[in-house]
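Worksheet: one structure, shown below.
What you see is the complex with one protein chain gone and the rest in place.
Our next item is chain A:
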Amino acid sequence: MSKKLNNTYLIPYLLWIGLFVVAPLGMILYYSFFDIEGHFSIGNYIRFFTPIYLKMAASSISYAFLITFFTLLIAYPAAYLLTRLKNRQLWLLLIILPTWINVLLKAYAFIGLLGTYGLANTLLALSGIGRQQILFTGFSFVFVSVYLFIPFMILPIYNSLEKLNTSYVDAAYDLGASSWATFRRVIFPLTLEGVKSGCQAVFIPALSLFMLTRLIAGNRVITLGTAIEEHFLVTQDWGMGATIAVFLILAMVLVMVLMGRGWVKRW
């Protein structure tokens, strides 16, 4: 009886899995073995290991590390301080609210904020440093990415801090640990799960976001995502684009193996 019931529900769902999960991934792999003229070859993989592509991959990965590092640096204390507030639910909602706003609009705001005559430069001019080129640099790319990712780092860390049993912290203080030692030996290790899922939620998108590199970094930064977009939509070299996609998937799997699963992306 329940077996039959089961089957009827499975049919549409399995169709979806087959058509939109298995088939697309299979096609990425399949296309990665075709060069731009449509001949079967492993040329794309060989090309990936030439200096141009390796340099691009290395720079994308180092940017992703930088972004993850700074996001963590800002988000952890914020999450920690949030757990000490009254009306925490309200404050948390205020952290989440900006994530509902379209990423492109936030990126667009920064074009105005960081532009030559924008707020940031006005402040710099007033402080005597003088106007700087902020937009279309690696710095602005990292800055805006960190801005976008902060809520996604705060939430998992906040959740694991909430679960933390405060009597451990009290015990550490009672036993004479300094606040730094308590943080390093007790609080941080006990909230490592949250940190891990936060880092995961930041690192992968940081490798793959491509609109930011266009809008904010002015093509000065090329991420794996930008490269894929360019091969698919600009140069129409789907084979090479698919090959880079394969490496991005591998990077993703590697991060998931290292960090454990359990995060939900928003874009």
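As a convention for this text, a contact is a pair of C-beta atoms (placed from the backbone, for glycine too) under 8 Å apart; a residue touches a chain by one contact, two chains touch by 3 or more; residues count from 1.
We adopt the following convention: contacts and distances are computed from a predicted model.
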item: Chain not present in the shown complex, as UniProt names it (candidates "Extracellular solute-binding protein", "Spermidine/purescine ABC transporter permease", "Peptidase M48 Ste24p" or "Succinate dehydrogenase hydrophobic membrane anchor subunit"); value: "Spermidine/purescine ABC transporter permease"
item: Candidates A:Pro156, A:Gly194 or A:Gly225 - the one touching the absent chain; value: A:Gly225
item: Absent-chain contact - pick from A:Ala57, A:Leu72 or A:Ile95; value: A:Ile95
item: Touch with the omitted chain, as defined above, among A:Ile134, A:Ala172, A:Val202 or A:Leu248; value: A:Leu248
item: Residues from chain A at the interface with the omitted partner, ascending; value: 2, 5-6, 9-10, 12-14, 16-17, 19-25, 27-28, 31, 74, 77-78, 81-82, 84-85, 93-95, 97-98, 100-113, 115, 117-119, 122, 147, 150-151, 204-205, 207-211, 214-215, 224-225, 228-229, 232-233, 238, 241-242, 245, 248-249, 252, 256, 261, 263-267
